[in-house]
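Apart from one protein chain that is not included, each protein chain of the complex appears where it belongs.
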Amino acid sequence: MTKQHVGFVGLGAMGRPMAENLLKAGFDVTVWNRSPDKMQALVDQGARKAERLAEVAKPHGIVLSMLADDAALEEVALGDGGLVEALSPGGLHVSMSTIHPETARKLADAHAEHEVGYLAAPVFGRPDMAAAGKLFVTWSGWHSYKERAQPVCAAFAQGFYDYGSDDVAAANVVKLAGNFMLASAMEAMGEAYAFCEQQGIAREQVNAQMTETLFACPAYKNYGDLIARHAYAPAGFTATLGLKDIGLALDAGRQAKVPMPLASLLRDRLLSLTARGHGDKDWSALGLAIAHDAGNDPTER
Amino acid sequence: MTKQHVGFVGLGAMGRPMAENLLKAGFDVTVWNRSPDKMQALVDQGARKAERLAEVAKPHGIVLSMLADDAALEEVALGDGGLVEALSPGGLHVSMSTIHPETARKLADAHAEHEVGYLAAPVFGRPDMAAAGKLFVTWSGWHSYKERAQPVCAAFAQGFYDYGSDDVAAANVVKLAGNFMLASAMEAMGEAYAFCEQQGIAREQVNAQMTETLFACPAYKNYGDLIARHAYAPAGFTATLGLKDIGLALDAGRQAKVPMPLASLLRDRLLSLTARGHGDKDWSALGLAIAHDAGNDPTER
Amino acid sequence: MTKQHVGFVGLGAMGRPMAENLLKAGFDVTVWNRSPDKMQALVDQGARKAERLAEVAKPHGIVLSMLADDAALEEVALGDGGLVEALSPGGLHVSMSTIHPETARKLADAHAEHEVGYLAAPVFGRPDMAAAGKLFVTWSGWHSYKERAQPVCAAFAQGFYDYGSDDVAAANVVKLAGNFMLASAMEAMGEAYAFCEQQGIAREQVNAQMTETLFACPAYKNYGDLIARHAYAPAGFTATLGLKDIGLALDAGRQAKVPMPLASLLRDRLLSLTARGHGDKDWSALGLAIAHDAGNDPTER
Partner (left out) sequence: MTKQHVGFVGLGAMGRPMAENLLKAGFDVTVWNRSPDKMQALVDQGARKAERLAEVAKPHGIVLSMLADDAALEEVALGDGGLVEALSPGGLHVSMSTIHPETARKLADAHAEHEVGYLAAPVFGRPDMAAAGKLFVTWSGWHSYKERAQPVCAAFAQGFYDYGSDDVAAANVVKLAGNFMLASAMEAMGEAYAFCEQQGIAREQVNAQMTETLFACPAYKNYGDLIARHAYAPAGFTATLGLKDIGLALDAGRQAKVPMPLASLLRDRLLSLTARGHGDKDWSALGLAIAHDAGNDPTER
């Protein structure tokens, strides 16, 4: 029996394990990445390498994309030799990047003009969850697209959250909300643990109590450990990318007329981190910025 | 066999179910409350009523206190006919209120002068958890006091977190940190859900996703439901009390030289809630303040 | 002797008195405004009316623009029949709107491609100062352009601040900095006067002291009076426009890696004002938002 073909664009920290899981699940995967060197590892595992972006798609086929920002996605989707052209009428683009809802709406319209399907399907989970096939897909768009994408995405997802089809960007809104909630949790832990530490209590001890009881959930367990130990490298998701996402949330919030002062605080913290040379650290380095402001920077000891 | 006697001071929303659980566990409980009418319900369940505060304690005995603020506790402990006098040398005061660490240190010293034990033992959990015997006790002080208090507190606690004896106020520091983390979670949910709602997504739907996945823990499940539904009355813990606790955290943080801008944000929000007449609502009414600022106040619809 | 011709685009609250002063100073003024009805008042005072935008400019001539936002300016300058086309090589566009520095750089490049001069020349001062010919022009760009523009701008300006020609957008940066400083002064007064009022001191009395002594300067005198009296209508400059400008400052600050938490606070306040229906009030309605948060909203008395 012929394997189903899937194109995959964007082999960063998240995209690579997602593509690997597609291979493991038996799909015929063609990959493309702007930096070509990142493709070899996938080829070694059985993927085909697209020499040009257009080759990643089969006409009427399905392509998943996982890119760093709105501009990269727009270029990949709408540029010359991009996905919309390559997929031709009847194809489906499953767009998993974290982008501005406005960009999603604009892209969906541009795809529709060419009779190519567009499904907003951002994911929650860090690289290790992607590798374990435990991502949560949040999606919005036409039901038929979800039916088509579901067996593919099941290769790396443990759950699907459906936000209907009224607004193709609804899933992007939820994704921004979720990332904001993650960063907020980090800020809260960072302040709380610095507060305890400077009063003589070990960061790890209070982290253990909180993440065993009131905050016994993945967000706090994962990031609490990093913040308690000030372990911000290597990055699962960089401060620079975190700054981008909080910026998207603030901009979408402005359009929707929702003041988000906590998001403003996070933005200013992440911006200071990047200004002071920590942009490539994990975004949980919010905890580093907090300790720094308290005169207790672990990198200066 | 004689029942062990336990005195209990402070029959508010938390103290009452705690005292009830002591009765159910077979202790001989004497209760005292500043407003006498709150004692009757406990008497109906088998408690003795102290006519005067001093009667709540037996010499060399054990008394638990659960009061609204530092001033109330200082009056009860150190005032004329207060606990220190009544317990006499050899007694033990298990102090469970959320108070300033400085107050705890001062009280411990004052107790020690009279050879009365002082154990800092604040609890995490809302009234329903107190009723279910599911509180988490966080304590600091001499080990022997904990051994003595443990069988008593087991009547309403599901777990104990021990912060040693170097600083009698360590548990109070952790309690303030935890309450700050709770309020931070509420602010994050409040902003996130308003952000989603004003972009057409039901608050309950995004709350369901978040509390099933990344934030599947008691703090988010409990408060997320209240915030998603804008259900801020009756209060489990009032905005006025929340303001007090965040104020204590900020003051202790100032002494320890830890800037806590998220705590400052929470303080200003809670202060605005009290200024605008919502001080008696649950402190999760942070979600109300956020919706209000976004021009979407559910109480004005 | 022939009068010098000057084109003027944008007859809003600021542009109208500026154009009127050009007429009074003896220039031959042609005006254009997107909403045609605003042109009649100027025609009554001797201006010519451009039927189409292109008519506002004479080939190789000079045109001043004073528009509401970046998009309006880009359309006017670069659109079909826009200023760049109409001015033809040798013309000069004196661009006085408050815009993003990036927009200024982009516009300057686009003008240069057509050999049309572009001078960044934003102004400080409210409509009454425009009418009195008392604006402060802040400019950057080629020296020869300033020499050419100076006799024209002198009709409405009392002073010129020159930021050289290294970066054509330098004046736009300073303009955003200045507007941010104005809004910051309003926030400070708003909080201070609410603080005094709720402790029994008349807003006007403390405003009088401050603006006679430490803060005896136009920014505080002008806005202090409005804030002390809660007099936010009619608007000299709306909260909606203020939100736009603070948003531009935050975005330029992000690019330059400068966290501006006070600007973030102003943004959230102005956003809340617009969300709650006060977008058309003067931006000094920051003082209204502050009083509102303190439970003392003058519009609700």
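The first chain written gets the first letter, and so on, giving A, B and C; residue counts start at 1 in each chain.
In this text, a residue touches a chain if its C-beta (ideal position, glycine included) is under 8 Å from a C-beta of that chain, and two chains touch if they have at least 3 such contacts.
Bear in mind that the values here come from a model prediction, so they are computed numbers and not experimental data.
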Subject >> Selected from C:22, C:42, C:170 or C:226 as touching the chain missing from the view >> reply: C:170
**OP:** Tell me which residue among C:29, C:107, C:189 or C:228 touches the hidden chain in the full complex.
**Re:** C:189
Subject >> Touching the absent chain when the full complex is considered, from B:69, B:268 or B:297 >> reply: B:268
Subject >> Footprint left on subunit B by the chain that the document does not show >> reply: 243, 247, 253-254, 257-261, 264-265, 267-269, 271-272, 274-275
**OP:** Over the whole complex, note the residues of subunit C touching the chain we left out.
**Re:** 101, 124, 136, 138, 159, 161, 163, 166-167, 169-170, 173-174, 176-178, 180-182, 184-185, 187-189, 191-196, 198-201, 205-206, 209-210, 213-220, 249, 252-253, 256-263, 265, 290, 293-295
Original post:
What residues on subunit A make contact with the chain left out of this view?
Top reply: 261, 268, 272, 275-277, 293-296
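Everything that follows uses one rule, which is that only the chains that are shown with their structure count from here on.
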Original post:
Which chain, with its centre taken as the mean C-alpha position, is closest to the global C-alpha centre?
Top reply: A
Original post:
In whole angstrom, how far does the Cα centroid of subunit A sit from the Cα centroid of subunit B?
Top reply: 38
Subject >> Distance between chain centroids, defined by C-alpha means - subunit B, subunit C (Å) >> reply: 52
**OP:** Send over the residues of subunit B in touch with two or more other chains.
**Re:** 261, 293-295
